[in-house]
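Only one protein chain is missing from this complex, and each of the others stays in its spot.
On to chain A.
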Amino acid sequence: MRCSVEYLIEFSDCQSDSSRIIQYDTNLILTCGDSHVLVFHIQENRVTTVFHYETPVTYVALSGDKLRLTLYVLCENGGLYCTPLPPPSSSSASVNKSSDPVVIRVSDDFIVLKNISLRAIIIVEKILVTLSLHKSTWSFDVYEEPGSKPLQKLACFQVTTVNTQATHNSSNTREDVINVTDEDKSRKSTPVLTCIYPAVSHKSELHPYLEPRLFRLLFGVDASLVNSPVLLCGLPDGRICCFPLLLPQMDGPRGEQRSPIRVLQSLEQPIVFIGTCVSGEDGPQCLVALGQRGKLLLVRSKETSSESKEADYRFNEHSVRGPVLCACANDKYLFYSTRNDLQALQLTKTSPETEAATEPQQPALSSNSLGVCRVVALAGPNTNATESLKHKLQEKNESLKRLNQVMSVCNLLLANDGNDKELNKRMQPIGCHGVTRWRSLLQKESLALTCVLENASMYTLEQGWTLCLQVHPSSTSQTANTEFTSRTYSFPFRKLDCGEKLDVTIPLERVGELPVNIYCSLAFTLMALFSSDESEDVSQLLKGMGSISVPLNTLTVDWLDSLRLEGAFSPGNIIRNKTAADGIQVFLRSKGVRTKDSAIVPKSGPLPVVVRVSSELLKSKLHLSTTSGVELCSSVLNWLVCKETAERASSKTQVVCAYSPDGQPVKLLAKEITLEDFSSEGPLDVLEIRVESLSMVAVLLQDTTADRGNTKLLQAQRMCETVRHVESLYKDLQDAYNQAALGGSPEMNKTSEILFRIFMQLRATPLIII
């Protein structure tokens, strides 16, 4: 097997012992044993960043996720430097500006730990583990990742070195691989630190994992139940030590304290690589360790079907041709580099195992040469990379599917928006309609609007949608006086299938603010596009602005909606529930004190307000087929009060008695009359709707209820008359203003009375809507 090799960049003299490559995203992090660490962008084919340290670099590690990577660099002076890595996106953005790499000098200020005996480091889930050799003791020190200085040491475990001189001498002469004594060698060669997870998770992106069963068998029930990653360390003396990183201290079977560190196996030669290989259903099925002189250790679990159960995993030792300088593994192959060649060794779940059963000797495995020489460092494509990529892709697809759905819904709603309003109302696939209702809560009566969101479209509204109802006063002149501010109510919902309805109820606290418009809209939070566990990536960009809002229809609640029909309500309720202020007023009145606001309303019986509407208009708008005047009247009244189409109305009454929100009786009367002189086109049938109420509020509010329809030609003469009448009223009004301005406060009541009288006169000329 030969492969073509593309040379990305040339380096002079690299030292095998301290050359390292780490791959992240589209970047490679390289060090060649000098005092530089380079960040190389693969696609742009150039070095983007150079970190310059004061002394040669001996070890490099990465931590964090894609958006916030931290580079840990161990230097010969014993300093552990911690620097943030520029995010991949920014490095590609800078390409247009200049192609020169950014050189960053890393000063001593970035040292988080200084210890001359530090040999290797690894960072797992915000925990920093350092390995140091002091005298004849290997120490694993566990720190919290330096978010804050100083470093918080969490634990320390120790392993004493073993004197392996005797065992090594023979092999040394035979192979004579490296021209140094063992003593020097164990001092020189760097230990290998690997962290292995029990299952794939977003936390383990930078680290390999093993299938859960083998993991459990190798590292114990406890680590597997707690899902703790296990740290494996290949020491230069050939031992592979391991300890679970996130498992509390436990006693041995005799209740004795014991170190969590266990020696898994010894290869009796410096270890170059530890990793996982051979992908199966539940993850990699094989733990691989490779020694400097070519000893290969494969740990696999046995078939579950096997009869004997004494040991369910097997250590197989093989040998490959050494010396091995570096290695890495993917889901099928173990790649390793000798001085002269890069080899690819295919590993399988079973075959070497069955061979091993028949051959007592270590079987030599044959591998394929890739024809690349002098490879000193390999970046390991993690075995879980494909797995996590698959997972990522799946999630991305899910997100896209959701986004598509959202866009379809938006398009549907926006397409309707431009059309004719009337048509819109009937055709709207997703829309709101509302019903007002009086309700009693804690002995307090209040008006509430129940909105029903109906999804008549072919799309399901998935999680992430929110129904927003903005309550806003409909006439602006009113807002100027009262300090009414619009309120928004949001109702996030989980899911609304096609044909389903969602009921929500909002309070309309101050009836005095009627009429109000309720602008209905649907909002979608973009956050909901991402599933919860991967949300660390893209969704971080969404802070603050991540939502889409689509307007639906607008509802209007006016004074008529707040009426309570006779029978459904007795005015006693209201009187009983009057506020304390009312009670005080009653008390004062009984003592003969005249209070101000009761004086305003002239005690002259019910106050009438009249509106006349063309019968034809009503019939066409309400789709009524009736010809009888009486029927029309009752239908219109019904429509006004109940918002129902009049055809279904049961009672054929021309009078509706109701109560206004403040408990005053209100009478609505309707009758059909014919206006002879109104229009130039002849007599006109109109429906006169008359509202009589003792409550001034009711009369004033009624003002706002009738303002729909379009005007026709009016007879000019009549028009002039009306205008003149209005003008005289306007003059009265001016007088009243002047008087008020001059008269001062004692005249206040009188002024109000005058103003009210003018208003009533103005109202007495009935408005005609054609």
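As a working rule, a residue touches a chain if its C-beta (ideal position, glycine included) is under 8 Å from a C-beta of that chain, and two chains touch if they have at least 3 such contacts; residues count from 1.
Definition applied: contacts and distances are computed from a predicted model.
Asks: Which choice in "Thioredoxin reductase 1, cytoplasmic", "Glucosidase 2 subunit beta", "Fanconi anemia group G protein-like protein" or "Glutathione S-transferase" gives the name that UniProt lists for the one chain left out?
Replies: "Fanconi anemia group G protein-like protein"
Asks: Decide which residue listed in A:37, A:106 or A:142 touches the omitted chain of the complex.
Replies: Of these options, the touching residue for the absent chain is A:142.
Asks: In the complete assembly, which of A:37, A:122 or A:245 touches the absent chain?
Replies: Candidates A:37, A:122 or A:245; residue touching the omitted chain: A:245.
Asks: Consider the whole complex, including the chain that is not shown, and state which of A:19, A:49, A:194 or A:228 touches that chain.
Replies: A:228
Asks: Touching the hidden chain in the complete assembly: which of A:154, A:373 or A:393 does that?
Replies: Touching the chain that is not displayed is residue A:154.
Asks: Using the touch definition up top, pick the residue from A:238, A:260 or A:464 that touches the left-out chain.
Replies: Hidden-chain contact among the options goes to A:260.
Asks: Spell out, residue by residue, where the missing chain touches chain A.
Replies: For chain A, the residues touching the absent chain are 125-127, 142, 144, 148-150, 152, 154-157, 213, 216-217, 221-222, 224-228, 243-255, 257, 259-260, 308-310, 312.
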